[in-house]
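Handing you a structure now.
As you look at this complex, bear in mind that one protein chain is not there, while each of the others sits in place.
Order of writing sets the chain letters: A and B. Residues in each chain are counted from 1.
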Amino acid sequence: MPSDGFQVVHETLTVRTTGKGTVEITDAVNAVLRESGLARGTVTVFCRHTSCSLVLMENADPSARQDLEAYMDRLVPEDEPYFVHTLEGPDDMPSHIKMALTRSAEIIPFDRGRLSLGTWQGVFLWEHRSRPHTREIVLSVHGVTEQ
Amino acid sequence: MPSDGFQVVHETLTVRTTGKGTVEITDAVNAVLRESGLARGTVTVFCRHTSCSLVLMENADPSARQDLEAYMDRLVPEDEPYFVHTLEGPDDMPSHIKMALTRSAEIIPFDRGRLSLGTWQGVFLWEHRSRPHTREIVLSVHGVTEQ
Partner (left out) sequence: MPSDGFQVVHETLTVRTTGKGTVEITDAVNAVLRESGLARGTVTVFCRHTSCSLVLMENADPSARQDLEAYMDRLVPEDEPYFVHTLEGPDDMPSHIKMALTRSAEIIPFDRGRLSLGTWQGVFLWEHRSRPHTREIVLSVHGVTEQ
């Protein structure tokens, strides 16, 4: 039996970052999902940039994100002597690398109109540049209206 | 011409892990796909946790996974002096980091009712905690009934 009322709903979030760090966008994703009125399907969260990225991470204790960010800064240091792509500043190339090591898109199922995230799982935009940026996140909701 | 019989089918897998390591779930994903009766589309495999993750990996020679796991243990050591989030044990923060460096979701196309995986490509849940855990994996199958 074909699912009834399949729809594709798109929305773009604009997120202002304040420099390096993770910014939770779970509420904004949930708001778009609620607005769609869809019951069951997936939300694709897509980052239109190559110097920031996405990650699903624990959202209960902020110290977990603090340690994750500190780890990544050590894993991908600035000013590596072999870097060639340095015109845009010492944080540019590490930003691309951190993006490549995390995710440009997350895809999250939803049921009964709610994201199927774990209890302490949140959606985060991870800014890798040192300065504030305005970032665009495209949401593509694919789902059916009846549960 | 619109595709006939589009459906969205959801299922939750419960996987019991035995501590750190990769657990193949390809057969379970295939079983849900077969049960759906769908011919062509995608399966989204979603991990509802932030201290385990997913990866598509060679499933022929177990030594490849053994080396991958050993590499990751060296890349993300326990007891880093700068870790703040340590209340839940020395394996907690490394687990979140390993999750962030791999994937929370995999999306796999299927054709003629079969996953379009490569010959030696399997779907693995990667437990990063030292102790056994019960993990939930949500599958969202989007597809059409006719090939």
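Operating definition for what follows: contacts are C-beta pairs under 8 Å (C-beta built on N, C-alpha and C of every residue); 3 or more make two chains touch, one makes a residue touch a chain.
Here the structure is a predicted model, which is why all the values come from computation and not from measurement.
Engineer: In the whole complex, what residues of subunit A lie against the chain that is missing from view?
Structural biologist: Subunit A touches the missing chain through residues 4-8, 10, 44, 46, 48-50, 75-76, 80, 82-85, 93, 96-97, 99-101, 103-105, 107, 136, 138-140, 142, 145.
Engineer: In the full complex, which bits of subunit B touch the chain not displayed? Write them out.
Structural biologist: Subunit B touches the chain not shown through residues 1-3, 6, 40-42, 55-58, 61, 63-64, 66-68, 70-72, 74-75, 101-103, 106-109, 111, 116-118, 120-121, 142-144.
The rule we apply is simple: only the chains that are shown with their structure count from here on.
Engineer: In angstrom, rounded to a whole number, how far apart do the mean CA points of subunit A and subunit B lie?
Structural biologist: The answer is 19 Å.
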